[in-house]
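Got a structure for you, written out below as structure tokens; questions coming shortly.
Left out: one protein chain. Kept in place: all the others.
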Amino acid sequence: MNTRRTGALVALAALLFTSACGGAEGAADNADGTTKVSVTTFGCEIWNTWAIGKGVYGKHRLDVELVRSGGGSAAVAAVLSGAADFGYVNGYTAINAYNTGFPIQMVSGVNVNALPPAKPAQGVFVGKDSPIKAAADLAGKKIAVNEINGINQIVTASWLKANGVAPESVSFVALPFAEQVPAVLSGRVDAAQLGYSLLGNNNDKVRSLADPFASSDKIYIATYVAAKSFVGKGDAAKRFHEAITETAQQLSDPANTDEAFRLLSECQKVPAETLAAQPQNALEADVDVAALDRMAQQMVDLKMLPKKPDLGPFVTDFARS
Amino acid sequence: MASDVHVIDQVEADARPTGGPVAARRWGPTPDWVLGVAGVVTMFVLWDLVVRAGAVSVDSLPYPVDTLRRAGELLVDVTFLTEVAQTLWAWLLAMLAASAVGIPLGLTLGYFSALYRPSSSVVHAGRSIPSSAFLPIAILMFGLGTQMKVSLAIYAIFWPILLNAMYGVRDTEPLMLATGRSMGWTRTRLLTRVVLPSAAPSIATGLRVASSTALIVVLSAELLGATNGVGTVITTYQQAQRPDFVYAGILLVGLLGMGLYYGFNLVERLVVPWGQAQREGGR
Partner (left out) sequence: MSGQGLGRPVVTSALAVGRGVRSLWLLALLLVVWEVAARMVGSLFVPPVSQIFGAFVDTWLSASPSSLFLSSQFRADVLPSLVRLGLGYGAATVLGVGLGILIGVWRPAGAFFNPLIRLGMSVPVTALLPIAIVLFGITSGMNVFLIALGCLWPILINTYDGVRGIDRTVVTAARSLRLTRRRYFLRVLLPGASPAIFAGMRISIGIALVLMVISELYAATAGLGFYIVSQQRLFQFPQLWSAIVLLALLGILFNAVFALVERVLLRWHRNVRPDSAESH
């Protein structure tokens, strides 16, 4: 064998390989006094487009880089590996990961369910002419959710349970959001649980049985978690929470609505008017530990957690309400 | 997977009597490319008819005309092309790293028969596991960037490369080895003069299989969650509910894979010309 050539090839591959690395450094202070942090994202979150577009992160000396990742274990893995500093996960995932023993802490809440009297942001959608009229009709039916054992499934199952339907009698089917309404319309599933903002142009073709999120107490739909070691090092996590708090305040000011949707529209490639017409989840940066505790109890009731963990040490002091 | 279907090959293939005694030449000299174009056109027409007939809703599968138009728009979109470059870069890294390790290792394992059987059971175990099952672990170890995609792709293509290198060595004609030995050749000389040339076509087959698998795995990793690459563009359009762009992206990705495949064949033909005769399935 021509060992010299093989050796050169190995060396080249090794070189290329190492040159491709180097994205995984932790928080580092820039020369201008800002801290570079990376935040996982699903795509376009309204608070991120706003805080970046309006310089809220910059004001809190944060130089935010958004990195796309799936939710759940991917975001937790990203945070633990240092690939990202803040992981975007829903409250249930966060509790689950913490319960498993991962060294993470919740540094900020961001989205909570829209409770009445606000317009419902979520729904259990059935076809316009479907014979299904109420939760009770869903027993034994197929319901589409975007992830198995994900937040939508937990909330829907809890809602069914509260309405006297055994969640085990229902089969949940994972479907990408974009496929859910077509699946309902073609009768491939009986219902789908998703947000109004994800209906696309199918608003008139479906109707909602109820907002399963609204029939519950406060639910943290979106939160940020960070590695324990990251929280303990410097105050970047605290500043991140403050930036989210300020963003939430600004976004709840009606004067900023148009501008917020304009920024979001640029990111999402969906017209701003369409976005403005869609009900949104509420924003809340502070974490209510009692609410989180009730969420953990829901998971215990659905047999997804063996027993309720002590969430006290999980939420950082600065993030508590 | 082996194949004789190459553009250049057709001339030679023409001369070869193929098919049975019944496959007579009544079709005359319709050039292959005309038939190929006819095939592609037929596909688009069928696609159009399926959507037009309402068998599939336009929300799920757009018209081919719209898809082609969007594909045209994407092809001149700089952002899209940058993402294509990112995907190809990950592909290249995976190919280089996997072959740098897989080929020498495969040659070694194939050469020593005591190692051959135990390693093939490891290979069969390893290649049955979809690399996407390792996604969270890959993210944990490599983050969300190029490295994660590359590591998953390496996992997926390492096995075919290794296996084909092993098979290639094992397939060396025993007679040729014996002849070499009787001529008093050293082990190195046997290796470079007999084993390597006879293993080369099989190695090339492994690399060709790996090349398409690597692209598919990189794309799947991007679809499931990564920071860059064509797959992320497709996901963005999926979330924006623009199936026309989604299918345009898929179509372009398919064309990219085709391009890589034909490119690979060309290189293989130049580097391993003797592989032609003995090319048989890539196991």
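Think of it as A and B in the order they're written, each chain with its own count starting at 1.
As a convention for this text, a residue touches a chain if its C-beta (ideal position, glycine included) is under 8 Å from a C-beta of that chain, and two chains touch if they have at least 3 such contacts.
Quantities reported herein were computed from a predicted structural model and do not represent experimental measurements.
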Given A:L160, A:L175, A:L194 or A:L251, the one touching the chain that is not displayed: A:L175
Hidden-chain contact residue, picked from the options B:R52, B:H124 or B:R181: B:H124
Residue, one of B:A133, B:A178 or B:V271, that touches the chain absent here: B:A133
Residue ranges of subunit A at the interface with the undisplayed chain: 72-73, 76-77, 93, 96-97, 99-102, 142, 147-150, 171-176, 178-179, 182-183, 186, 188-189, 304
Footprint left on subunit B by the chain that the document does not show: 1-5, 13, 16-23, 27, 30, 32-33, 35-40, 42-43, 56-57, 60-61, 113, 115-122, 124-130, 132-133, 136-137, 140, 159-160, 167, 170, 209, 212, 215-216, 219-220, 223, 234, 238, 246, 250, 253-258, 260-262, 279-283
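Convention: only the chains that are shown with their structure count from here on.
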Centre-of-Cα separation between subunit B and subunit A, whole angstrom: 36
Subunit B residues touching subunit A - in the complex, by the definition given at the top: 57, 59-60, 89, 92-93, 96-97, 99-101, 103-104, 107, 135-137, 139-148, 150, 188, 191-192, 196, 224-227, 232, 235-242
Subunit A - residues contacting subunit B, complex: 1-2, 6, 9-10, 12-14, 16-17, 20-21, 23-24, 40, 43, 67-70, 73-74, 77-78, 80-84, 176-179, 182, 185-186, 200-202, 268-270
